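Partial view: only certain chains, each at its native spot in the assembly.
Chain IDs A, B, C and D follow the sequence of writing; residue 1 opens each chain.
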Amino acid sequence: MNDMRAVERDVDTNDLKITARGVDVFYGDTHAIKDVDVDIVDNTVTAFIGPSGCGKSTFLRCLNRMNDTIDVARVEGSIMLDGEDIYDPKVDPVQLRAKVGMVFQKPNPFPKSIYDNVAYGPRIHGLAKDKAALDEIVEKSLRRAALWDEAKDRLDQPGTGLSGGQQQRLCIARAVATNPEVLLMDEPCSALDPIATAQIEELIDELRSRYSVVIVTHSMQQAARVSQKTAFFHLGELVEFGETGHIFTNPSDPRTESYITGRIG
Amino acid sequence: MPLLWILVIVLCLGVAGYVLGRQRAMASAGGDRRILHSLPSYYGANVSIFTIVPALLVLTIWLFVQPVVIERQVTSMITDTAIEDAGSRGLVMTDVRRVAEGLEVAIEQGALTSEEAQNIRTEFTNVRSRLGEVGVALGGEVTPEVLDAAQRYRELNRIGNQMMTIVVLILAALGLGYAYARTHQEFRARNTVEYAILTILVLASTIAILTTVGIVLSMLFETFNFFQLYPAQDFFFGTEWAPTFESDASELGLLPLLWGTMYVSVIALLVAVPIGLFAAIYMAEYASARVRSFAKPLIEILAGIPTIVYGLFALITVGPLLRDYFAEPLGLGTSSSSVMTAGIVMGIMLIPFVSSLSDDIINAVPQSLRDGSFGLGATHSETVKQVILPAALPGIVGAILLAASRAIGETMIVVLGAGAAARLDLNPFEAMTTVTVKIVGQLTGDTDFSSPEALVAFALGLTLFVITLGLNVMALYIVRRYREQYE
Amino acid sequence: MSDATAPSPTAPTSSLLKQDDRTRRRNRAETRFRAYGMAAVIVGILALVLLLTSILSNGLSSFRQTFITFPVTLAEERLDPQGNRNPEEMARVTTFGYAPLLGQSFVEHVQSMGIETDLGPREMAAMISDEAPGQLRAMVLANPDIVGETITLELLAGGRIDGFFKGRVTMASAERDNNVSPEQLLLAEALREQGVMDTRFNWDFITAPDASGQRPEAAGLGVAILGSFYMMIVVLVLALPIGVAASIYLEEFAPKNRFTDLIEVNISNLAAVPSIVFGILGLAIFINFAGLPQSAPIVGGLVLTLMTLPTIIIATRASLRAVPPSIRSAALGLGASKMQSVFHHVLPLAAPGILTGTIIGLAQALGETAPLLLIGMVAFVREYPSAPPDGFFDPASALPVQVYNWTQRSDPAFVERASGAIIVLLVFLIFMNAVAILLRRRFERRW
Amino acid sequence: AVAQSRDNVQIAGSSTVLPYAAIVAEAFGENFEFPTPVVESGGSSTGLRRFCEGVGENTIDIANASRSIRENEIATCAENGVTDIIEVRIGYDGIVFASDIDGNSFEFTPEHWYLALAAELPVDGALVANPNTNWSEVGDLPDQAIAAYIPGTRHGTREVFEENVILQGCEDSGAMEAIMEINGGDEDAAEETCMAIRTDGVSTDIDGDYTETLARISANPEGIGVFGLAFYENNTDRLQVATMSGVEPTVETISTGEYPVSRPLFFYIKAAHIGVIPGLKEFASFFVSDDIAGPFGPLAAYGLVSDPELAETQAKIENEETM
C-alpha cells in the first residue's frame, strides 16, 4: 500500500459549479457550520477532510438541501449551483437533488431487491426507455461500483441482506445510476477493502471527466490520490481550501498541518 | 344523454389525454425521455387531470344546481292554494317528480310514447291508474296542475341535461386542449401532478376537521336549548342523576356519569393494555412467524364480535361469577352488574386494538437496535423494555388512545354489564353507568324530545367531547416529551 | 488513556454453563416476561374461543329449520270466487283468506294419515308458520291457473314446533307455555316419523328478509347482508383512501405547527366520540341537509366512514412514523420527490399498520348499530334493496342491526337466530378481512 | 340523480310499538301492491323528533309512540311546518309483574310495591330511608329478598309504573297523607317523595329491554321484573305472572280496565304526506282495521290489548281528522 501515490493532476476546467458563500448551519442551538465559503469547480474532485464531528457531512448535505429533512437544522448563507441560488424558494429541491446526487455516510439500501435499489433512480427520472435499457443501466452501475460480480446472481434478493461493504457499494451504484451532474460522496470507501477502494477511486476519476465530485474522506492518502481540491474543516470552520497538492505539501494554516501530520483530531 | 354515458365519455377523453400528453411530451423531446423534465407518464397524467377534473367538477355542481333551478321554475306554475292544500312546496314537488318519473318509466316500458306522455291530460285519462299499470304507485289522484308541472318538469330536465352534456363535454375537450398545448419538454408536469395529489391529500385531512365542526354544530344548538331549561351549574356539579318524567323534579348531574365513565374505562384499560401489549410483544418478538400469522388475525376477531355478545357475556357469565367469588365473599355487595364486570369484558374487547397496532409498530423498529442491545448482553425482555418500547412509544400511545376512545364510547357492554344506575361510588363491584350510555338512553327513550331529559344527551355529548379533547392534548404532550426517534 | 484502575473485572472467567445469580435472576425475569406474553396471547385466544363457542352453540341451529310437507287443495270458491282467474280480482283475497285453506288441508292430511290427536283444527293449523299464507298467496297470484288444483307444498313449521326438534322446547316447558301445547308436540313427533315434518338446512335464513315477531321461523338475513355489504363497500371505498391520504398529509407534508397539532388532537378525539353522535351528525348533514334518503346504505356507509376514519388515520400515522427516516433520505437523495419517496418507499413499509387499522376499523364499522339508529337503519325492512348503484339509496338494514333487533324480540326463538346472525356477521368479517390479512402478511418485513 | 322519489312508507319511534307495526307492515306488504313499509325503532322521543323535523320525502311519515305527543313537541312540529297530525291510538300495552316460573308466586297490591321500592318512608312523623329488604316485611307475601328489575328512566313504562303503582300505593297506604303532614301540605312535593325510587341496589333500573330483564331474572331467580304483557305472553314457560290487587293481567282484564296498570299506544301520521307517499293512508287504515287491530286479529294474538273504541279511530283515519 503505497500512500501519497497520487500527485498533482491538472484541474480540467475552471468553471464554478457550486459556490457557497457565508454558509452557517445550526442544529437547534448548536452552530455546526460557521461561515463557510467553498467553490466547487466543474470536472474536479473536491475532498473534504477534517476530524470526526467537524461538520463535513453537514456541509455536504447543504449542497443538495438534504438538511431540509432534518427538523432542527437551519441553513443560512447562499449556495449557488450554476449561478442559481439553490435555497431560492422557487427552486425545486427535487430537481436539485436529481442533479446533485448523494451517497450517505451510513449505507441505507431500500428494503427492496438489489436490482430495484439500483433501478429506482433511473425509473423515476425516466432514464431508460425499456426493460433492456434499464437492465443495462443496472449492470453498468453495479459494474462501476465493483459490485457486479458479487451481485449478479442475486439481483432479486434484498439489498439489506448484503455485507456492510457491499451495501456501501450498492449505494454508490444507486447514486451513479441516476447520472447526476454533481456527486456528493460521504466516506464512500469506509467499509471497503483496498482493492474495492481502488476500484471506487477509479470510478471517481472516471466520473470527473463529466461531472464534479465531492468526497468526504478520513484517509489523507485517498484525498491525495483522487482529489484536485481539498477543503479542511475544523470545528465547523473551513480552515483551508485549495489545490490538493498544495494543501498536502504546503498547508498555510498550522491546524491543517497538524491534522495532516496527525497531531490534532 | 344518461349520466353514465357522460362519465364514460369524459373518462375516455381523460385516457385519450393521457396517451396524447405522453406522446406529445415524448415528441417534444425528440423521443429522448431523458430531456424531459418529468417522466412521460406525468405529462399524460397532467393532461388527464386537466381533462377530467374541471369537467367532473362542473358536472357535480350542475347536478346539484339543476334540480334547484328547475324546481323553482316549476313551482312557480303551481298556485299557492295547491301548495296550501298539500302542506308544503316540497311535497307538491315530490308529487310532481313522482309523476314525471312515472311518465318516464311508462315510456321506457312502452306503455306510452313520449308524445303521449307530453300530451296526456287528466281530463281524459286516469293518470294514476295508467301509471299504476307500469308499477309506479302514486299517493293520490293526479291534479291537472301537478300533471302540467310534471310535464314541464320533464321538459326542463331534458333541456337541462342536454345543456349539461354539452357544457361538460366542451369543458373536457377544452381542458384537454389546454393541457395538451402546454405539454412541452420543459413543462414541470410532475410538479403539477403532485400539486393535484397534494390537494387531494389536504382535502382528505380537512374532512376530519369538517367532521368535528359538524359534530360540534349539530350538538351546540340543542345543548344551548338544554341550558336554557336546566341550570348549568346543576348539570356540571350535580352529584345526582335522576331524570324523571316530570321535568321539574329531574336531577341531571354530570358527575356520577363522568365518574362511571372514568372508572369503567380505567378498568377496561387495565385489562386491555397489559394483555394487549404483552400479546403484541410476544407476537412481534418471540412468536414464530407461523404462530403470529394465525394468532394476530384470530385476536383481531375480538374487535369484530358485536358488542351485544360481550354484553350478554358480561351479564350472564362474568357478572354472576364476580359476584359469587369476589363481591359477596369480600362483602362488597351483591350486585351482579358492576363496574368490574363491564370493565373486564370491555377490556377483552379492546385487546386487539392495543395488540395489533402495537405489534405492527414494534415490528417496524429496525433490527439494528435489537442487535445493538443483544450485543451488549441484554436479555430479550430488557431489550424490549428499554430499547424497543421507548422507540415504539408514539405508536403504542396511539393504540392505547384508540382503545381508551372505544372504551369511552361503548354502550352495550356497559348497559348489560354495569347496569344503568348512575352512582358516585368507589366500590368496583357496584353498578354504575357512563356518559355514553346515558346519551344513547336519553336520546332513544320515550321522553319528550324537547324536555331537558332528552336534550341533556346533547349536553353530555358536547361535554364528553371537550373532556376527551383535554385528555388527548395531554397525551400528545406526553408523546412529544418522551418520543425517541430512531434513524 | 493510561488510567489503570479500570473497574475490576468480576469473578475471573465464570462458566457459561453455570449461570451466576444475577444472570439467573435476569433469566427468570426473561422467562416470566415471555410467559406473560404467551399468557396474554392465550388469554386473547381463549376469550375468543369462549365467545365463539357460546355463539356457535347457540346459533348453529338457526341454519336448520323444520318444514311441513303436505298437499293443499286450492279451493276455487275461496281464492277466485268469480272464477275468471283475473289476478287483480284474486288479489282481493288477502292472506286471511288463505290461512283457513292451509289449516283445513293440513287437518285433512293429518286425518288421512290416521294419526290420532286430541287437537282441534285451530290448534293444528297453528303448527304451520304464519308465513305460509303469504307465500301461498304470492304463488297463486303469480300463477293463477293452479287454482282448483291440489298441490304438495313444503311450508315452514311454527317456531315452537321447530324449537321442539332443536331441543329448545320440551314437553315440560310446553305444559306452561301458552303458545304451544304438549299435544301439538306429540303430533309433531308423529308427523316427523311419518316424514311429513323434517328439519334440514335452511338457505332462507341467509337469503330471506326479516320477519315480524310472530314468525321467528321465517326471519332471515337477506336484506341485512345486502345492507351491510353496500355499507361496507362505501366505507372501504371512502375510509381507506381518505384515511390514508389524510395521514400522509399530516405525517409527511403538513408543516409542524399549532394548527396541525390541533388537527392531530382533533382526530384522536374523534375516535372517542360515542358512535351515536355520528348518527346525530349523519342525520343533520346527510339526510336533512344533503337530502339523501333515510334508511339508506349510502347514508349508513357515509356515517360509518366518518366513524372509521379516526381509527384508520391513527393507525396509519403511527406506522408512517415508524418508518425510519433513513429510508426517506435515501430516496430524496436520489432525486425522488417527497411524494415519490412516500408512495414508493414509506407507504409500502407502513402498509402492515395501515392494513391493521383497516381491519380493525372495518370490524368496528361492520358491528356498529348505534349510529344507524338516527339515520333510520335500525329498522324492520322486508324489501330487498335493488342492485347497485340504485341499491345504495334503497332502504336496508344491516347485520348488527338484525342482531340487535332480534335480541330484543320477545319470542325465545329469536335468541337462536340472533346468534346465527352473529355467525354470519363473523363469517362476513373474516371474508372481508381475509384480503387485508393476506396482504399484510406479504408486506411485513424487518429492516 | 339523487332526487329519487321515495315509494315506501317510513315509520319510526317507540320500540314498544315496533313489534306491532312490524306485524302490520309485514301483512301490508303481503296483501297490497305497495312495498312493505320500513319500521324503525329508536324510542318515542327520537321518533317524534324526526317526525317533527319537517315535511318532505326525507322525513318520516309516521311516528310510533308509547305515550301521547306533548304540547312542546306539537309546538316544535308546528315550527318546522308539521301542522297537520293525525293521532291514532292502536290499543293498550299491559304492564305486568313476573318472576321466575319455579319461584314463589306473588299477589301484589300497589301498596306492596310502594313499601318495597320507595326511597323514603314516613315513620312516626319523619322520613326515613326505606328499611325493607324482604317481601314478607311489606305485606302478606312470601319470604323472599326484594330484588326488583324495573324499567330505567328512559322508558315510558317507568312513568306508568311510578304513577299507577307507586303513587297509587303511596296513597293507598296512607303514606301520602303522612308525608304531606311532614312537609306541610305540599302535594306536589309529596308526590315527588312518593315516587322517588330507592337507589341502594334493591331495585335495579333496566336501560335495555325486556330480554335483559328476563336475563337478569335468570341470573337471579329471586328477582321480580316488570314486563310488557306481550313479552310475558311469549315467555309463559319461563315466567309466572303476579296478580295486581287480585286481578290477573290478561288481554280481557286490561281492556275492561280491571287490571290497573296499562298504557295506550299511539302512532302519528303526517297528514301532509297522505296523497304524496304511496300507500300511507292505506297502511294506516289497514293497521286499525278489525282484521288486524281487532280483538281477534294478529296484534291481539301477540299481546296488544285492543282498543274498544277502534271504530272511532278507523273513522278518524278515513276522514283524515287532524289534531
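Heads up, the rule we're going with is that a residue touches a chain if its C-beta (ideal position, glycine included) is under 8 Å from a C-beta of that chain, and two chains touch if they have at least 3 such contacts.
For clarity, every value in this text was computed on a predicted model and none was experimentally measured.
Colleague: For the entire complex in this file, put down the subunit formula using the displayed labels.
Modeller: A x2, B x1, C x1, D x1
The rule is short, and it goes like this: only the chains that are shown with their structure count from here on.
Colleague: Between B-D and B-C, name the chain pair that shares the greater number of C-beta pairs in contact.
Modeller: B-C
Colleague: I'd like the Å distance between the centres of chain B and chain C, where a centre is the mean of that chain's Cα atoms.
Modeller: So the centroids are 19 Å from each other.
Colleague: Could you tell me the distance, in whole angstrom, between the mean C-alpha positions of chain A and chain C?
Modeller: Between these chains, centre-to-centre, one finds 59 Å.
Colleague: Provide the C-alpha centroid distance between chain A and chain B, rounded to the nearest whole angstrom.
Modeller: The separation of the two C-alpha centroids amounts to 49 Å.
Colleague: Indicate the residues of chain B shared as contacts by at least two other chains.
Modeller: Residues 190, 312, 443-444, 487 of chain B touch two or more partner chains.
Colleague: For chain C, jot down the residues that touch at least 2 other chains.
Modeller: Answer for chain C, listing residues that touch two or more other chains: 325-326, 337, 349, 373-374, 407, 447.
Colleague: Spell out all pairs of chains that touch, sorted by label.
Modeller: Here the touching pairs of chains are A-B, A-C, B-C, B-D, C-D.
Colleague: Which of the residues in chain B end up touching chain C in this complex?
Modeller: Interface residues on chain B, with respect to chain C: 190, 194, 197-198, 200-205, 207-209, 211-212, 214-215, 217-219, 274-279, 281-283, 285-287, 293, 295, 297-310, 312-313, 348, 351-353, 355-357, 359-361, 363-367, 379-382, 384-385, 392, 394-395, 398-399, 401-402, 404-406, 408-409, 411, 435-436, 439-440, 443-444, 458, 461, 464-465, 468-469, 471-473, 475-476, 485-487.
Colleague: Chain B touches which residues of chain C in the complex?
Modeller: Residues 26-27, 29-30, 33-34, 36-41, 43-45, 47-48, 50-52, 54-55, 241-243, 245-246, 248-250, 253-254, 261, 263-278, 280-281, 284-285, 306, 309-311, 313-315, 317-319, 321-326, 337, 339, 349-350, 352-353, 356-357, 359-360, 363-364, 366-367, 369-370, 373-374, 400, 403-404, 407, 418, 422, 425-426, 429-430, 433, 437, 441, 444, 446-447.
Colleague: In their shared complex, at which residues does chain C touch chain A?
Modeller: Where chain C meets chain A, its residues are 256, 325-338, 340, 344-345, 349, 445, 447.
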